[in-house]
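Okay, here's the structure, questions in a sec.
Missing here: one protein chain of the complex. Every other protein chain is in place.
Then we have chain A:
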Amino acid sequence: MSSRMRNILIPIIAVLLGVLVGTIIMIVSGYDAVAGFQALWNGAFGDIYFTGEVVRQVTPYILAGLAVAFAFRTGLFNIGVEGQLIVGWVAAVWVGVSFDLPKIFHLPLAVLAAAVAGALWAFIPGYLKAKFRVHEVIVTIMLNYTALHITNHFIRTVLSDGKERSENIATTASLRSPFFEGLTEYSRMHWGIFIAIICAIIMWFILEKTTRGFELRAVGFNEHASQYAGMNVKQNIILSMVISGTFAGLAGAMEGLGTFGYTAIKGGFTGVGFDGIAVALLGANTAIGVVLAAILFGSLKVGALNMPLEAGIPNELVDIIIALIIFFVASSYIIRWFIDRISKKGAK
């Protein structure tokens, strides 16, 4: 089987397996599986409002997925997308509430702030890896918690006077789109989807077309050979994390400037950054794959909200079904990994 075929087939099989086991679980627990899936579908596409909400949810998923995928393609495992997203969110909101500028400056500045914050947050593990060989997984996991607590403190002290949330951002910094809102019966769909799509194109372009992408991928595959070939391995590792963090920070801007328009103290993670890992895996770490996988995840996430309402299926069961799909996606990745290892052995 060619690797292209495999990349397309494996995720599809994984999703089907998830649906199959989900069906069995619904039937075993005494619920009507057909009605359940119908509710899921209707909850995502049965109404233009829902579809708008799906797009809204897909937007940060694309960016979080790109962040994970970009790092992965260059040999790094960025578990810290969640933390980078959170700092991006808060940075965007901070610019959104503290400046008084015309929209053509304010909005780009707020988006840029999120990108820079995410990039800086990812620079830390990149630098530590390049300089001291500290494994990025450990550092990024720790930085997720650090981000959560630091931003909570920031929200309490700088963005408000000891309150739970910031003020709403100025309309000049908002990604809100009256046009889309009108189109989708006042869903929260916003302009951010274009930023996400453009970023997907940028990722593809950097990796496949640019000289820098050639280096980044080479370093990811074989550091020794890259060093031998005169590439600056350390610089490339840092750059890879920084680009990845930029995407993650932008994902935060989608929430801060688009969906919510403010930021609030969080008791826990948003989960979007972690879902980004599943999105990237399902999308085989390619730009187009990530977009498609994000659409699937966004639809599931939004559609699932309708399952308790329309089919009486409890929320917990819905979570289980979604988790199952992620599980099969992740294990299909493991299967692929095994296939590759075995054929590597053979090819040597």
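Keep in mind that, in the parts below, a contact is a pair of C-beta atoms (placed from the backbone, for glycine too) under 8 Å apart; a residue touches a chain by one contact, two chains touch by 3 or more; residues count from 1.
Everything that follows uses one rule, which is that contacts and distances are computed from a predicted model.
Set against the options "DNA polymerase", "Nucleoside ABC transporter ATP-binding protein", "3-isopropylmalate dehydratase small subunit" or "Cytochrome c oxidase subunit 1", the UniProt name belonging to the omitted chain is "Nucleoside ABC transporter ATP-binding protein". Within the set A:210, A:315 or A:331, the residue that contacts the chain not displayed is A:210. When you scan A:30, A:162 or A:230 for touch with the missing chain, the hit is A:230.
By the touch rule set out above, chain A reaches the unshown chain at residues 2, 209-215, 217-218, 221-222, 224-232, 342, 344-348.
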